[in-house]
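With one protein chain removed, the remaining protein chains of the complex are shown where they sit.
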Amino acid sequence: MKNKTIFLDHGSGGLAGQELISGLFLKYLGNPVLSVLEDSAVIETGVGRLAFTTDSFVVDPVFFPGGDIGSLAVHGTINDLAMRGARPLCLSLGMILEEGLSLADLELIVISIKESTEKAGVPIVTGDTKVVPRGNGDKVFINTSGIGTVSDRVSISASEARPGDIILLSGTIADHGVTILTRRAGISIKGDLKSDTIALHRFVQTLVEALPGAIHTLRDPTRGGMATALSEIAKTAEVGMEIEESGIPIRPEVEAACELLGLDPLYLASEGKCLAFVAPDRSRQALDIMRSQPEGKDAAIIGMVTKGPAGRVVLKTAVGGERLVGPLSGEPLPRIC
Amino acid sequence: MKHLHEFRDKGLASSLATELEQLVDGPVRFMEVCGTHTMAIFRHGLRSILPEDLHLISGPGCPVCVTSAGYIDAFIKVALIPRVTIATFGDMVRVPGTSGSLAHARSRGARVEVVYSPMDALDLADQHPEDLVVFPAIGFEATVPGVAATILEARRRKRKNFAVFSAHKVMPPALDALMSNQGLQIQGLLCPGHVSTIIGAKAYKPLAERYSLSCVIAGFEPIDILQALILLARQAGESRAEVGNAYPRAVSWEGNVRAQGLISKVFEPVDAEWRGMGIIPGSGLALRPEFSEFNALERLDIKIPKTPEPKGCRCGEILVGQCLPPDCPLFGKGCTPLEPVGPCMVSTEGTCAAYYRYGR
Partner (left out) sequence: MCLAIPMRVIEIKGSADDMSAPQIAIVDTGGIQKEIRLDVVNRRPNIGDYVLVHAGFAIYALDEEEAEINLRLLREVAEGK
């Protein structure tokens, strides 16, 4: 690695972050479980399998339309468990607070955490709090870890994706990413832009139970967006993919904001959606099941898995052309060119 | 979105692509001189529906790519001055100078804010009167009028802590310099739509006449680009070389006269260095002396260092259409979007970045 310090790009979910993980963390800490880099680790206990995951949240602004750092932290970790087909059991909550943070704000965050955990039926069972001097933290950082159980019949991971699989998306993309980016960059756009943060475990449970063995891969397209998620799966599973641009659900407000700011919605985060790779003979059913639930009302079939070349994701554009889709390289920024 | 989606219609695109296929009956080379065209073509996957014999090469219309490394180094130097905040377009944040980018400077403690509009930079100055807010002004004629208006507004507000660091360039002298290079064999130019909105279709007449070059102005939607290519192909087939306007809803013969007036009120032409092309007389814009209080170069006594091209980097040749990204020895090896050597790779509309991200 040529760089000598950490840059914001390392945290954007793109190539820089991937290099940091493989070049530093896996170099020293790699092991068969960690190195597959799935949303959650699935561990054999001798009396069944557990899924275990951790995620940290540093979002700025802390409060945004559609949610806040608290609800994001609860939903994000629950969803990471759900993406392996696990039933979430409980969460831990670690908070790093910056000196000077208003107690009123902290209380709002804690209430939000309470509401999201109660709604999801997944309790916080252990926690920790630390305070850092003013200037050494950005208001509040949260870490949540989660444990879930994985049924013996379930085997959901990136490597299970195979040629012929139909790729479904549970709803509109980029809602969270656009909302945060416009708020943070101080770009004042009025309109119904809000985060889609929501817990997906029940949504996933319904799908997996109705179609046992037919759901091969699940992934929530968070940092790095849908494009990065698809690229990573294609690379891990050593398959190709074909995606139909006109099939990708996107809200008009989100699309308009992206056009205005020169952002590509394929690279912006969703926090309440998932990609599902489904056996072709069950894909229609999967779509119907998704659409029958509120979290999946805008679900759509967006493409399919091909034999290859491995790692190659081809987008068939709305106007009839073709282009390749790769992982995010740098933090998305508004542009004028 | 009206006036946008209609120009992405698949059926119309297919019909235009068929017509283009029929018009192109031998190899023909056109240059697109606007980075936004490069990106639009790649984004919509247009290359896959263009005839094989139609070769599109990318020209120097990426204002970030043609900004010399010396300017980037100067921006970074300013960013590191205490009590100075750089408020910049997002496009500039990751562009490398000789040793790092504004993003690197930020990691070393520099205050770098991303703004969508030069007016946002002025508003930032209003909100932080104790800091000097410097706006690195890059871009061609589509962007310059807004910066000019911002400077006039700054004067109206009597802002003492706002300055513009002009790296603006104008297109016509560069196009002339490009065409006077006999090595460049092109039959036509796809002209930048929004630059033309300001300067008008008439701006290309001298070029068309002097070099017998077809110049067709194009918008940025797939239908706009295909229509313009059809006009270029027709001209090539009939051995005509004229100015054509395939973007009449946004470009007139005279252009936006009011905006032209604002540009000349606030800026004056100066010689400027274009990466890969050397110094082109009258191709840059500097603030007029009466606006020196808003001129960052004067207020901070900045000198732009002379910087050599990074070793092995062929950005210069790529920018003038003399080679393609895969011809550069660094492409995809020492030079990637993650670790770019030259701006063609890191700029969002750089030719190399587009090739790397979108593939062939």
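As written, the chain order gives the labels A and B, with residue 1 at the start of each chain.
Following the convention adopted for this analysis, a contact is a pair of C-beta atoms (placed from the backbone, for glycine too) under 8 Å apart; a residue touches a chain by one contact, two chains touch by 3 or more.
Computed from a predicted model, the values in this text were never measured in an experiment.
Chemist: Which candidate, B:Leu16, B:Leu54 or B:Ala110, sits in contact with the chain we can't see?
Modeler: B:Leu16
Chemist: Return the single residue from A:Leu260, A:Ala279 or A:Leu324 that touches the missing chain.
Modeler: A:Leu260
Chemist: With the missing chain put back, one of B:Thr36, B:Gln187, B:Thr336 or B:Thr351 would touch it. Which one?
Modeler: B:Thr36
Chemist: Touching the hidden chain in the full complex, which residues of chain A are there? Just list them.
Modeler: 188-193, 251-253, 255-257, 259-260, 262, 335-337
Chemist: May I ask you to list the residues on chain B that touch the chain which is not drawn?
Modeler: These residues touch the chain not displayed: 1-4, 6-7, 11-12, 14-16, 18-19, 34-37, 61-63, 89, 116-120, 139-140, 142-143, 145-146, 148-149, 152-153, 156, 192-195, 197-198, 220, 223, 227, 248-250, 252, 256-259, 262, 349.
Definition applied: only the chains that are shown with their structure count from here on.
Chemist: What's the distance between the Cα centroids of chain A and chain B, rounded to whole Å?
Modeler: 35
Chemist: Which stretch or stretches of chain B touch chain A in the complex?
Modeler: 1, 4, 8-10, 13-14, 17, 35-36, 42-49, 62-64, 89-91, 93-94, 103-104, 106-108, 114-116, 120, 139, 143, 222-223, 336-339, 346-349, 356-359
Chemist: Help me check something: in the complex, which residues belonging to chain A touch chain B?
Modeler: Interface residues on chain A, with respect to chain B: 2, 5-9, 15-16, 19, 185-187, 252, 255-256, 259, 261-262, 264, 315-324, 326, 329-330, 333-337.
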